[in-house]
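Right, one structure below, let's go through it.
One protein chain omitted, others in place.
The block that comes next holds chain A.
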Amino acid sequence: MSSASVTNRLRSSQLRRQRELVTPEGLSLPLTIASRGARVGALLLDLIIIALSVVALVLLLLAFGTNMATIGSGEVGGAVEFLVVILIMLTFLARYGYFLFFELGPRGATPGKRIMGIRVAARDGGRLTAEAVIARNLLRDVEVFLPATYLLSGEAEQGVMGVAAFVWLMCFVLFPVFNKDRLRAGDLVAGTWVVEASRVKLAEAMSTAPDRSRDFRFGEEELSVYGEHELQVLEGVLRQDNSEAMHEVMLAICNKIGWEAGAGHEREFLEAFYAALRAHLERNMRFGKRKADKFS
């Protein structure tokens, strides 16, 4: 029971995140706004990647530096200074350039976002411009780096001012919680949003299985019991190809349409029923009659 309620909650959260985006050609594309969890996860992954690469870089430069020191010529001062310059510039780039570089790429996503299966897109359905990516990432400074340094620096306990600063910073951090599109301040200013970028493989066509309409004949009445939702559930069961599940589903269907369920041949029965039911529903669909589920 609890698993059913969990799936229900998941489904309703998915529904709430559904958006229609109208492309310049006038085609409406369904988009799913990325969940807050996915975005926080992506951010943490990115920060870990940045931190690790900066640490690796410092170690590398240190190794270089000590090598140069052991050579021990008069040039040491200049060389070490050069390394420090590189270090400062690279830390700057890590803070501001990392997000810019990756979000301007063809995937519109940083490595963290890619792992979480999300990407940046323009909210108006147009092109994602370089300016938009710059704007959304400059505001990241106030939203992520400022609160982080503030909390880590230990200046957090200073009476009324401290509380005020904390509240003020939390306004930015919690901004995505208080709007339905999960926009953070940077998204709002840049006119972007973060959406799911799932990649779906094309599954096998269902009705290429051998035709069994002569072995199993279903009448009009038997087919009008179920609707589109049940058809899709059945499709999922067939694609998973789990013999136990198929047996149970067959029993349920036979029970519903008043057939005597036999043992064996579950898959054959379900394939035939799926094909017949889909043909029936699609025929009705062409005449403008749709049946969402068994209750309608």
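Quick notes
The rule is simple: a residue touches a chain if its C-beta (ideal position, glycine included) is under 8 Å from a C-beta of that chain, and two chains touch if they have at least 3 such contacts; residues count from 1.
Everything below uses one rule, namely that contacts and distances are computed from a predicted model.
Per its UniProt record, the hidden chain corresponds to "Stage II sporulation protein M" from the list "Xanthine dehydrogenase small subunit", "Stage II sporulation protein M", "sn-glycerol-3-phosphate ABC transporter ATP-binding protein UgpC" or "Na+/H+ antiporter subunit C".
Contact with the chain not shown here comes from a single listed residue; of A:T23, A:S53, A:N67 or A:N242, that residue is A:T23.
Considering the whole complex, the residue from A:L15, A:V167 or A:V200 that touches the absent chain is A:V200.
Chain A residues in contact with the hidden partner, per the touch definition given at the top, are 23-25, 27, 29-31, 77-78, 81-82, 84-85, 88-89, 91-92, 96, 101, 103-108, 119, 121-135, 138-139, 141-142, 146, 172, 185, 188-191, 197-203, 205-208, 211, 213, 228, 231-232, 235-236, 239, 275, 278-279, 281-282, 285-286.
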